Structures are given as C-alpha cells and as structure tokens.
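Let me begin by presenting the structure, written as structure tokens, before commenting on it.
Of the protein chains in this complex, one is absent; all others appear in place.
Take a look at subunit A:
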Amino acid sequence: MSAVLKLTDLQVHHDTARGALRAVDGISLEIARGETLGLVGESGCGKSTLARCVTGIDKPNGGSVEIEGVTAGRGKAARLQRARNVQMIFQDPSGALNPRLQVERIITEPLSVAGEESRSAHRTRAIETARKVGLSDYHLERMPHELSGGQRQRVSIARALVLNPNLLVCDEAVSALDVSVQAQVLNLLLDIQKELGLSYLFISHDLAVVRYISHRIAVMYLGRIVEIGAAEDVWASRLHPYTQALIHSIPEEAAKTGRTVTLEGDVPSPVNPPSGCAFRTRCPFARAACAEARPELRAVGSHEVACHFAEEIAAGSGAEPERAHG
C-alpha cells in the first residue's frame, strides 16, 4: 500500500522576538490511501501549522513533505500539482468562503486556476460535485451569506473535492458547527471516503469526534507526536499520560471510570520548551529521568508512544499515579 502523504522529520519554526518558536518539532508520519489519520492535541500544539505545511501554505524549515511519492516543491508547477493532490477544509465555514462570490464560482475556482476545461464544463463539474456533498443545483446560484453553517461547510467540501484530490486536510472541520450538523458533516465525510477512496488528515481537539472518524490516531503535544496507533488501540490502551489526561477530560469517560485526571497549568511556551520530555511539567508520573532525555517514539504493545515509563504505566494502569516529589 503506497502512502498518500509521508512526512519525514518535519520542522517548522516561527521567528519571534524571544527566539525560534518550534511549532512543529520533528514529526514523521504516513497516511495510506483511503485511511483517516486523526490528529489531536490542545490548541497551540502545532496541529494547524502541520496542516498548513501539508497544504503548502507554510514552508517547512526542515524535513520533507512527500505527496504521492513526490517531494513537494515550491515552484508554480509544483504548487498546482500539489493542489490536485491535497485540498483543505477549514474550521469556520463563513470565513472559508469569499462573501462576494456566488457558490458556483467558489466551487469551480480551483478548476480555473488549474487551467482546466471550458466554462461550460465547469458548470457540469460544479453540479456534479455539489450533488456529491448533498447540495442542490439551486444552491449554486446563492451567495455564501444565504446559506446555513452546515451548507457552507458542504460548499467548502465541494470546493476541496472538485479537483479530485487524494488527500483532504480537515482542520477542525466540524468544531464550529452545531452538534446535529456536526454528525451530518462527519457522515458525509465518511460517505465520500467510501465512494472516492480519499485519505483524510483529520485535525481536531475533540477526541470523541476523532475516534469516530479515524482509522489511526496521533496525539500531539508541543510540536511532537507523543502517541500514535490504531484508533481503538490508542483509545482502549492509552499509554501516554497526556493521552490519558485528554481522554479522562471527556465528561462521559470520566463518569465511566469514576475518576478525573485534570491537567494542571498551561502548555509550556514552545519558544522555551522544558528539557527532556516536554510534558513532564504537567505529568503526574514525572520523575528525574524525564528532565534528562527526550523520549522518542517507540513501539510499546500494539502502538507507538513517546514516554520513558510507558511499560510501567501500562502495567499499573488504573493504579493511583505516584508523584515524583511531594
């Protein structure tokens, strides 16, 4: 099975007044054809920067982005080629559509930029794609402000699909929608995947949504992946203390297990991250060793995790976490 997307040691640094901000700090991952990789993490952990890198809005400082086996370049031809393979769906459906353009124009814009086909062919493609996402022909004549949030998100999806890409990056694609509409859009994404064999990079802070839609889940903390594996594996036998905390912070899960693990404090500054394991400042299991060496991703049980004490945590899961001091 060939990988649609392959990231190798991807680094993105933003220059700030206080030094380089490592938004993405050495991420390697692959997404196979027809697979959905869910990417979770708190806000500010670098999820969106990763998405911007994959779609080519941001330029990585190190590492490579390979799409369909081809390392993504920066030239005009490379940009257009990438556009045919990777498209993106955004969080806020009202900001994602140009308020001055008719829906049909919005959907067919990628075709005209790619220099594809004649104007009349655009119309048929627009109708075809709109039907695919559950919009009717008359929606094409509307302006974005005449549509509901869910309809706008469908327009956004149609625009992303019109070039027949292989990978769709969904950055918090349902987070801004009503819960009932969320379910509709999620199911639409699943249907489209089944029909077209697309891959998704599904980015969200909502673990429950990610679990529902993903084949695999990657958990991100401060620009690095701390745990990655098959969705149900990560969910059922979560090993990294951060993943555990994330899952326990879901009210239903907390009620089920009868205990809540709340994370204390804020995410440390990515400009000046803690030494060793970046999570140690908030980790209930943190020990002296955590400050010395940075844990790398390694296979533990059925999936990969970046924690020095993953085995101990796995063995003693359910036991009270011991504190290093006091």
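Following the convention adopted for this analysis, a residue touches a chain if its C-beta (ideal position, glycine included) is under 8 Å from a C-beta of that chain, and two chains touch if they have at least 3 such contacts; residues count from 1.
Keep this in mind: contacts and distances are computed from a predicted model.
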**OP:** Among "Aldehyde dehydrogenase family protein", "ABC transporter permease", "Lactate utilization protein" or "Ubiquinone biosynthesis protein UbiV", find the name that the UniProt record gives to the complex chain excluded from display.
**Re:** "ABC transporter permease"
**OP:** Check each of A:Cys45, A:Val86 or A:Cys283 against the chain that is not shown and name the one that touches it.
**Re:** A:Val86
**OP:** Can you work out which residue in A:Asn98, A:Asn187 or A:Thr257 touches the chain that's missing from view?
**Re:** A:Asn98
Subject >> Residues in subunit A touching the chain absent from view >> reply: 52, 55-57, 76, 79-80, 82-83, 86-88, 90-92, 95-100, 102, 109-110, 113-114, 156, 159, 163
